[in-house]
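One protein chain omitted, others in place.
Order as written gives the chain letters A and B; numbering starts at 1 within each chain.
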Amino acid sequence: MTTQAAQSEQPLLSVQNLKIRIQMDNGEMKAVDGVDFEIHKGKTLGLVGESGCGKSLTSRAIISINPKECETSGSIVYRSDNEASLKKLDLLSLNPTSKQIRSIRGRKIAMIFQEPMTAFSPMYTIGNQIMEAIQIHRTKNKKEAKKIALEMLAKVGISDQEKRFDQYPHEFSGGMRQRAMISMALSCNPEILIADEPTTALDVTIQAQVLELMRSLQAELGMAILLVTHDLGIIAQMCDEVAVMYLGKIVEQAPVKEIFYNPKHPYTKGLLKSMPRLGGDKSKRLDSIEGSVPMPINMPPMCGFYERCKDRIEGVCNTQAVPKTRISDQHSVRCFLYSEQREGESQ
Amino acid sequence: MRTMPVFRRQKTEAPQPVKIKDANYSSQWRLIYLRFKKHKLARISLFILAFLYLIALFAQFIAPYGLQSYDSKYVNAPPMGFRFVDAAGKFHIKPFVYELQSTRDPETMRKIFVSNTEKRYSLQFFVKGEPYKFLGLIPTSTHLLGVEQPGRIFLLGTDGMGRDLFSRIILGSQISLSIPLVGVAISFVLGLIIGGISGYFGGWLDSIIQRIIEIIRSFPTLPLWMALSAAIPPRIPVVTMYLYIVIIFAFIGWTDLARVVRGKFIALKNEDYVIAAKIAGVGNTKIIVKHLLPGFISYLVVATTLAIPGMILGETAMSFLGLGIRSPATSWGVLLQEAQKIENVALYPWKLIPLGIVILTVLTYNFLGDGLRDAADPYKK
Partner (left out) sequence: MTKPILDVMNMNKDFQVKSKTALFRKPTSVRVLNDISFELIEGETLSIVGESGCGKTTLGRCIVRGMDASSGNVIYHTEDGQKIEFLKLKGKKSKQYRKDIQMIFQDPYSSLSPRMSVFDIISEPLIANFNLKKSKIEEKVTEIAEKTGLNVSYLRRYPHAFSGGQRQRIAIARALITQPRLIVCDEAVSALDVSIQAQIINLLKDLQEQYQITYIFISHDLSIVQNISDRVAVMHLGRIVELASTDSLFGQPKHPYTEALMSAVPQPDPEMKKDRIILEGEVPNPANPPSGCHFHPRCAYRTDKCVQQVPELREVGYNHFTACHYAEELHLRGVQNDAANTN
């Protein structure tokens, strides 16, 4: 898998053949099974999938914060474009507690979570915690750090920052807390922001605010975003490129318009069809995907979607591992329906 | 290469007879059992405890001597082990002990015991000894082990009155191991009823019960014990004394359990599935019996198990202070009280063996409680 010509620029982060295995009582669970993707400067990559597909584990593996039970292999290469000392570094090869990864975590790659309450310590004020992050990574000067922290709070749309600075997390509402977390994550000008279901716990009107905020901050600061979500609506509104995950594998990856207007994988198609949308035809039944997601424990090499797939080819899809097929420069899919097309291309 | 494990055949599968082993068909108790089985330390503890209680149950039979028997000839005798090889180097199939003779140390003039290698008494099983009632019912005088008359066996030595420590530890375990069980059983009932009322009805009743619990819990236990045992007349039979002690413990112990019950009751009362049952028209009693009780009974078992060590220590402490069981009746606390002089540590260290037994029991109960706690909610991931 060499870099494609279409993307002349070097990616900030390239994940290759990422595998995460968890030993369970009844066998080995392949939670993430050979995931590749790249994150480019200033772009947003969406990682979409249903619960248990491995999207959160994938995103957490990047900054090595998965629990110890996760055996991780593969490579996650980070290329900083402005610091020579950090040139081309395999994050997976670093010790999760080493100084080097800590200098990247938070400083270069920041993360926001679904539930901001757990990301803040209830014992310290919001301002204190943002300042701490700044003092670790940016400046030792306390006054300066406070100034930056206040600026950040203003930037994420928290009014009355001086007062808010000295408040505790429980005094913030859900939306405000999420804003505060974004301000903490962005306080060190990271190059990559990983957002794991950042708005799932929020109401729609607040969700709209937070998404809008993320978009405008990206335009201003130019960071890359890895957006992990189950909501195709958010993907459509936020992302440049989308990777659809199912059962630990990326089954389809393409620019956002390709995914929505020209989906190839039966799972992607099924997902799009099963989603009710505003303004949709009410009288029509929703096309649902039959069955439910199996547990990826002791799974033989076969297509994980086989049992639920309408277009499955018996004897093909359930007997071998599905290779990745390139539909076009930027569109790849893991499905045997398209694998003849692969023959034509030089791979 | 491929072993092809069968993958997800749910749909094609024909209805099968129920496999009992399948976790999918397992009830709450079975899941708890399966989880508990994985906790090694707890399992070992369970075996040790079962062993200890078995000994306590057959204490009179196992102990070579009774409570009343003492021999002023053998005061503070050290533990003696069995021998197979005699002083002359000859091997005997039957284990034996030598006769103990007390002499004086020629230098310090302290009383010491030496083995008289002339006299051998071999070990015997099912010997006739002091009469007692087996399991409190059948009068008999057979003991598990002893030595030929007129020899004596003191496996763990003797105390200051020449009583066999081994027998006393075993006989003492009857009281020390059963008081907490009975005490906990009474607190269990009290806690269940009072905590249940508090949690189910709520409101002012709940407030009053909670305040009472807080008041009881805020008493310092030591003065409380002293006050309560001062209220107990001094010359009463052991059985009555025993009952009083149990009541004292239950009086303090139920508060913890009542709190657990109340907390679980309140949490479960608002669970969706309880509300669902209510909406479905299920009656109140049935909701309590079918939904609430099974929901917290496992937690209650855990809380109960973890309450026992406290009671064992409590009984020990009370007897140690001379407030509980008194000689010649015995418990581990009584034995420790008798061993409390500092000279014992230096001269007669075997008198501290009961301490080891107490520690062992408390530890195993705690491990068991730990294991149960981990298993109590098998639905949590």
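Just a few scattered comments:
Operating definition for what follows: a contact is a pair of C-beta atoms (placed from the backbone, for glycine too) under 8 Å apart; a residue touches a chain by one contact, two chains touch by 3 or more.
Here the structure is a predicted model, which is why all the values come from computation and not from measurement.
The absent chain, not drawn in this view, touches the displayed chains A, B throughout the complex. The missing chain, though absent from the display, is touched by one residue of A:Lys142, A:Lys163, A:Lys257 or A:Lys310; that residue is A:Lys257. Although one chain is not drawn, the whole complex shows that of A:Glu69, A:Glu151, A:Asp287 or A:Asp311 it is A:Asp287 that touches it. The missing chain, though absent from the display, is touched by one residue of A:Val15, A:Leu247 or A:Leu271; that residue is A:Leu271. When the full complex is taken into account, the listed residue touching the unshown chain is B:Gly281, out of B:Gly89, B:Pro106, B:Pro220 or B:Gly281. Of the candidate positions B:Gly199, B:Gly295 or B:Pro354, contact with the hidden chain is made by B:Gly295. Not every partner is drawn; the one left out touches chain B at residues 10, 15-16, 18, 23-28, 31, 271-273, 275-283, 286, 290-291, 294-295, 379. On the side of chain A, touch with the chain left out of the figure occurs at residues 50-51, 173, 175-176, 203-209, 211-212, 230-237, 256-257, 260, 270-282, 284-290, 292-293.
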